[in-house]
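For this depiction, one protein chain was excluded, whereas all remaining protein chains were kept in their positions.
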Amino acid sequence: MIHPSAIVSPLAQLGDNVQIGPFSIVHADTVIGSGTVIGSHCEIGHPEQSPTSRPLVIGADSHIRSHSVFYAGSTFGAGLVTGHHVTVREGTEAGRNLQIGTLGDIQGHCSIGDYTRFHSNVNIGQHSEIGNFVWIFPYVVLTNDPHPPSDIQLGVTLEDFVAIATMSIILPGVRVGRGALIGAHSSVSKDVVDDTVVAGSPARFVCRAETLKLKNGLSTSAYPWRRHFHRGYPEAVVKEWLAEFS
Amino acid sequence: MIHPSAIVSPLAQLGDNVQIGPFSIVHADTVIGSGTVIGSHCEIGHPEQSPTSRPLVIGADSHIRSHSVFYAGSTFGAGLVTGHHVTVREGTEAGRNLQIGTLGDIQGHCSIGDYTRFHSNVNIGQHSEIGNFVWIFPYVVLTNDPHPPSDIQLGVTLEDFVAIATMSIILPGVRVGRGALIGAHSSVSKDVVDDTVVAGSPARFVCRAETLKLKNGLSTSAYPWRRHFHRGYPEAVVKEWLAEFS
Partner (left out) sequence: MIHPSAIVSPLAQLGDNVQIGPFSIVHADTVIGSGTVIGSHCEIGHPEQSPTSRPLVIGADSHIRSHSVFYAGSTFGAGLVTGHHVTVREGTEAGRNLQIGTLGDIQGHCSIGDYTRFHSNVNIGQHSEIGNFVWIFPYVVLTNDPHPPSDIQLGVTLEDFVAIATMSIILPGVRVGRGALIGAHSSVSKDVVDDTVVAGSPARFVCRAETLKLKNGLSTSAYPWRRHFHRGYPEAVVKEWLAEFS
C-alpha cells in the first residue's frame, strides 16, 4: 500500500490501509487516518515554518491527489478530498469532508467548517473563517490586508451555505451572511445580508436569493440551493434539508 | 529514452522514440504516439474516475511538460504541447496541435478543435465546446453552472478564431461567434456576434473587430488576426489565410 519509491518517516503515524503513492514524501509530524489515499509526488507534513510543535492530522478515508503539499500544524476531519497541485499551509483547522480543488492555495491560520467545497484554484487568505456547507468557485480570493502591504490582517467571514461564484474577491474584514450568493466577477467591499445576491465591482444588492429560478423548466427557486442540490452530502443531512422545505 | 526512475506500465502502448522523463508515471490505459516527449514528475493515464473503459490517447510528436497530470478517457491529436503543472480530466476530446499553457486546468467532458491555444492558467469547465484556431489568454474561465451549486450544466461554445483576453469569464451557455474578441477583465453573459469586440462586466458591444488597428505604425487591421499572425501554424493553413485577404 506504500509504494516502494515513497519516503515515509518511521515516526509518521499511519492508520490501517493507508496508501501512499509513488515519489511521495510523508514527514515525521504526521498522523493519517485509516483508509486514506495519498497520490503520487506529494509532500505531506512539511516541517518548515519553525517549531509549530503541532503535527498534521488528516482524518480517515481522505484522498489527497498528486503533487499536493501539506504543512505540519493543521487538522482535517474525516473525508478530506483534494484535487492536484494543492498547497495547504500551517494553522488550517478544517471540519469533515472538506473538498479542495486542483491548484487550491490555502494560506493557513484559518478555520473551515464541515462539508465545505472549494472548486479549482481558490486562494484562502490567513484569518479567514469559513462555515459549513460553503461553496467557493474557481479563481476566488479571500483577502485580508486592507492596505497592502501592512501588518494588519482582517480576515473574511463566510457563514453557512454561502456560495461565491467564479473570479470574485472578498475584501478584508467583510462578513458574508448565511445563504448569500456572490455573483461571478465581483469585488465585495461591504458585509452581505443573509440570503441575498450581490454582484459587480464594487458589489451591490441584486435581489433576494430565493427569487432566482432554477433553469430546469419548472420555476423552482434556485436558492437556498440545499432545496434541490444534494450530491455528495450524507443522507441524514439531506433529510433535514428536505424537511425544512416541505 | 525512458528514464530509469520512471514507472511505466508494461500495458501502456508507446510508439517509437517516445521519451519519458525522471520520476514520471505512465499507467496501463495509455496510448502514446511516436516521437512524443513526456517531461519529469508527470502522471499520465491516471486511472481514477471509475471504469471509463476508454484509454488516454496522446497523438504523435506531442510534448507534455513536467508535473502534468492526464487522466484516462481522453483523446488528443498529434502535436499536443503543454506547459508545466497542467491537469486534464477524463472526457476531453481534442484535435491536433492543441497547446495548453502552464497551470492549465481542463475539467474534461469537453471538445476542442484543431490548432487551438490556451495560454497559462486557463480553466475549461465541463461541456465546453471549443472550435479551431481559438486563443484563450491567462486566467480565463469557461463556466457551466447557471446557479451554483446545481445539477444543471450549460457549457460555453467558442466558435473558430475566437480570442478571449486575460482574466475574463464566459458565463454558462453563452456562444461566442466566429472571430469575436473578448476584451480583458470581462464577464460575458450574452451571446457574442461574429467578428465583434465586447468588453466589460457585464460585457457590452465595443466595435466591429476589423476596426481595431495593429500597433505597428501601418494602421493594418488587427482582426481577423489570421491576416497578420501566423506563428506556429502549418504553411498550407497560412497560405489559405493569405489568399482570403489578398
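Per-chain residue numbering starts at 1, and chain names A and B are given in the order in which the chains are listed.
Convention: a contact is a pair of C-beta atoms (placed from the backbone, for glycine too) under 8 Å apart; a residue touches a chain by one contact, two chains touch by 3 or more.
Keep in mind the model is a prediction, meaning the values are calculated, not measured.
Interface note: of A:Leu80, A:Val134, A:Leu171 or A:Ala184, the residue touching the hidden chain in the full complex is A:Leu171. Touching the chain that is not shown, out of B:His27, B:His84 or B:His147: B:His84 (per the contact rule at the top).
Considering the whole complex, the residue from B:Thr36, B:Thr92, B:Asn121 or B:Thr143 that touches the absent chain is B:Asn121.
One of B:Ile38, B:Leu80, B:Ala165 or B:Val192 touches the chain omitted from the figure, and that residue is B:Ala165. From the options A:Asp105, A:Glu129, A:Asp194 or A:Glu210, the residue with contact to the chain not on display is A:Asp105.
Contact between subunit B and the absent chain runs through residues 5, 22-23, 39-41, 66-67, 83-85, 102-103, 117, 120-121, 135, 137-139, 163, 165-167, 184-185, 200-201, 212, 214-216, 222-223, 225, 228-229, 231.
For subunit A, the list of residues touching the undisplayed chain reads 7, 23, 25, 41, 43, 46, 67, 69, 85, 87, 103, 105, 107, 121, 123, 139, 141, 143, 146-152, 154, 167, 169, 171, 187, 201.
As a working rule, only the chains that are shown with their structure count from here on.
Chain centres here are Cα averages; for subunit A and subunit B they lie 27 Å apart.
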